[in-house]
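Missing here is one protein chain; the remaining ones are kept as they sit in the complex.
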Amino acid sequence: METKTATASRALSMASMEGVETELQSPQATEQALMNAQAPESFARHVRGYLYVFYALIFGTLITVGASYIPFGNREINIAVALFIAISKASLVACYFMHLISERKLIYGILGFTAFFFLGLMFLTIGSFADFPRHTVTH
Amino acid sequence: MPAAPPTAIHPPVHPPDQEEGAFWSKYVFSTDHKVIGLQYGMTALFFLLFGFILMVIMRWQIAHPGQPVPLVGPLLASVLGDTAAKGTISPDLYNSFGAMHGTIMVFLAIVPLAFGAFGNYLVPLQIGAPDMAFPRVNMASYQFYVIGGIIMFVSFFIPGGAAQAGWTSYPPLAESIPTDGQTFWLIGMVFLITSSLLGAVNFIATVIQLRAPGMTWMRLPFFVWAQFVTGFLLLLAFPPLEAAGIMQLMDKVAHTSFFLPTGLAVGGQLADASGGGSPLLWQHLFWFLAHPEVYVLILPAMGIVAEIIANNTRKPLWGYRSLVYSALSIGFLSFIVWAHHMYLTGMGTSISTFFQTTTMLISIPSVIILTCMFISLWGGAIRFTTPMLFVIAFLPMFGIGGLTGLPLGLSTSDIHLHDTYYVIAHFHYIVAPGTIFALFAGIYYWFPKVTGRMMNDFWGKVHFWCSLIFMNLIFQPMFAQGMAGMLRRMADGGANYSQARVPEAVGGLSAGVMGLHTYILWAAVALGIAQVPFILNFFWSIGHGRTVDCDNPWEATTLEWQTPTPPPHGNFTTPPVVRRGPYEYSVPGQERDFTPQNELVPEITASP
Partner (left out) sequence: MDIPYTVAIRPDTGLYNAKVGIWLFLASEVMLFGALFSAYILLRVGAQDDFWPHGWLNIPLGTLNTLVLITSSITTVLAWASCKMNQFGRFKVFHACTLILAATFVGIKSYEYHDKFTHYEITLNDGRIADGHLLESKPDRVVIRGRFVADRKDLFDLRAPTASHKHEEITLPRADIKRMESYGPWHHTYLAIYFTLTGLHALHVIGGAIVIGFLWGPGSRLWRRDPERFTNRVEISGLFWHFVDMVWIFLFPVLYLI
């Protein structure tokens, strides 16, 4: 029973023998990359990184609660501070726990379009509430 | 061109794995994309017929308000009770038929047929993959669709009947009607949206990850590009409607006021609700989906049209790159045009101008796609097969539908045309002699790959000509009615606004405009009769149609035709290697007038 990698390799070599244009690299490079990713020594470094992010998230939570008690006078400032801290925390989770910081371009592309459409939904909807006819005609 | 020796028909191969099994695992709980595609197809065709029947009954009521419906009147009365007393269509029943006709046609018929059926069956084949990336998720998506469909169907038979507030379900009306039909609609929509989301994830991941070696992005058949963009539209546009559906469900079941404004009065009494909500919030979230949804309705159809044109002109599609970039542009722009459905909600000029601008912009790639298809006909050796007839008709029909959208997209002219029959004519031209024609074409075209038999060509042409004529007779008059001011969703067909009933009113509907109702009714009935040969042809040909003498009877280049008939589980006996683009027809120097994407041919040497 041929393994998946072997079947793919066979098709690839057939293709490259005929000089067929493919976008795929050699399977050997893939195997190497896979093995590197699993080396335990490099992982201990990653684990330490995760713990630092964890401490940062705890800290962020505590200061966001604390900041909400500070009377800035203007409620908008409290909102801005809270959202800034929230975005920072979320970025840490996304970049390090979800490995987005070392993710492939394709994923960045998908998320980029998603972010654009989400912002479009939010700002255009709220914008359409803010823009309404104000000057009534009275004659 | 000498005819190629026909390749032998390969008997379906059954490798020893899951698909060799009991009836239930092979035909009901199958994870094979082809079985799931056929399941989607049969279910969707049933809903297409059901939605059509609802419409014909509505047209009777419009032309003969208050009169018992012939033939089916007694059946309606016995099944639906008081709301169809003595076989007449009460206003409530008319409204629920209207709401459900729209819902069923869009969400239960066209999208499952165009995306779920054609997409599921053909995309893995056309990219050279053994199946979808997530076969079990695929099965789940079909099951959610069926559950959603059952909930929608059953809602007709509960006390109070089905949803009545249009397929658009605008609050406060949708929430104030004191029956449960709307709740069923909302729950059904949650299931249907989930089905589409699962399907979208599958399609996108499959096209990205499972293209065969040599199948680069720019060698994909345009059909695959169209389905790919459609997947993104479903993926990113449906969730806000799901959120809105959950909020409306909360309004109905938990008595929240997401969409109920403060001070709302229902039936003369102040509503017992907290207020503080906004009906416009629903409209924004609904149309954020519903506009990309219309591109979901048209893009797969354009994909089908592209394939059949290339095949039946025996030449490559003109402007492949333009087609691809236009499809991508349509997908992108479709997310930022939605409020052109809301010009009359009191939005200010700045935001209206923004949406008007993006709406005008999106017409450009649509026209580019149509133009590329028209130009593709030029200089072709056109074979007027049944699929080709439907596809050639698609072009001007979609043209009419698209062009009549322009006065709707311009906010000033939309003031006059919004919510009139002009709108109904516009979108039906796109979906009925547009998308549905493309879907019919696809059925006739791919039928031999699925069954190994051809559908009867004579009856196919009868089906085509009758459908074309009657669809135009139904919808062409509606432009005139709309411009004369006839509004949508009137259970009496506008009788209360007619000159006959209120002669002293300004702008009353003339006898001529009202009289068109009768012609439209008969055209609708005739259209229904014209589908009978199609239905009979379809089922008869499965068992008794002319068998094809090879796996590639249309002599096509794309990969789905390079498989056994029907394709076995796993699709390709050996993984295909793609060596050229998708439309290598009439290549100079080649023996045949088509070269399949995966075929090994000797290089053409330069002439001395």
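Per-chain residue numbering starts at 1, and chain names A and B are given in the order in which the chains are listed.
Here is the rule we use: a contact is a pair of C-beta atoms (placed from the backbone, for glycine too) under 8 Å apart; a residue touches a chain by one contact, two chains touch by 3 or more.
Quantities reported herein were computed from a predicted structural model and do not represent experimental measurements.
Although it is not drawn here, the omitted chain touches the following shown chains in the complete assembly: A, B. From the set B:Gly380, B:Pro407 or B:Gly570, the residue in touch with the chain omitted from the display is B:Gly570, counting the whole complex. Note on the undisplayed chain: of the listed residues B:Leu235, B:Leu323 or B:Leu527, the one touching it is B:Leu235. Of the candidate positions B:Lys86, B:His255 or B:Arg383, contact with the unshown chain belongs to B:His255. Along chain B, the points of touch with the absent chain fall at residues 15, 17, 129-131, 133-135, 137, 197, 200-202, 204-205, 208-210, 235-240, 242-244, 246-247, 250, 254-258, 273-278, 281, 285, 288, 569-570. Residues 4-5, 7-8, 23-27, 29-30, 33-34, 37-38, 40, 43, 46-47, 50-51, 53-54, 57-58, 61-62, 64-65, 68, 71, 75, 78-79, 82-83, 85-86, 89-90, 93-94, 97-98, 104, 106-107, 110-111, 113-115, 117-118, 121-122, 125-126, 129 are the ones on chain A that touch the missing chain.
Note that only the chains that are shown with their structure count from here on.
Here chain B touches chain A in the complex through residues 208, 212-214, 216, 232, 236-237, 240, 278, 280-281, 284-285, 288, 332, 335-336, 339, 342, 346-351, 354-355, 575, 577-579, 600, going by the rule given at the top. On chain A, the positions that touch chain B within their shared complex are 7, 11-12, 14-15, 18, 20-24, 106, 113-114, 117, 120-121, 124-125, 127-129, 131-134.
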